[in-house]
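One structure is given here, and the rest of the page talks about it.
Just one protein chain is left out here, and the rest sit where they should.
Entry: chain A
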Amino acid sequence: MMISSNLNTYLIIAAVLLVIGLYGMVQHRSLIGILISSEFILNGAALNFMAFNHFVAPNPAVGQIYALFIMGIAAAEAAIAISMIIAVYRKYQSEDPEELQDMKM
């Protein structure tokens, strides 16, 4: 049996993407790095949707619609996060999460 036509293969790849994102979120030293890691987590979720859509779901359009939904969410999230990071950088002249201690702008 081919490994590319097996549900577990895709689930494991999605799990690895999730773990890559978690690891990057914990150890990156800049806000942009954390944003990049969050994209991996979102992609893992979308890959899960598509895998179940292809192998299990009764309606093969649902998984594609939700993967598209996740892409839209990710685009909106990236735009908002970048403008927030720019606003924070104007205030603190830094993007290291450890230097952003007080919340008062």
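As a working rule, a contact is a pair of C-beta atoms (placed from the backbone, for glycine too) under 8 Å apart; a residue touches a chain by one contact, two chains touch by 3 or more; residues count from 1.
Just so we're on the same page, contacts and distances are computed from a predicted model.
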- request: Name the absent chain as its UniProt record does, using one of the following: "Transport permease protein", "Acetolactate synthase small subunit", "NADH-quinone oxidoreductase subunit J" or "Nitrogenase iron-molybdenum cofactor biosynthesis protein NifE".
  value: "NADH-quinone oxidoreductase subunit J"
Task: State which residues belonging to chain A touch the missing partner chain.
output: 2-4, 7-8, 10-13, 15-20, 22-24, 26-30, 32-33, 35-37, 39-40, 43, 46-47, 50-62, 64-69, 71-80, 82-87, 89-91, 95
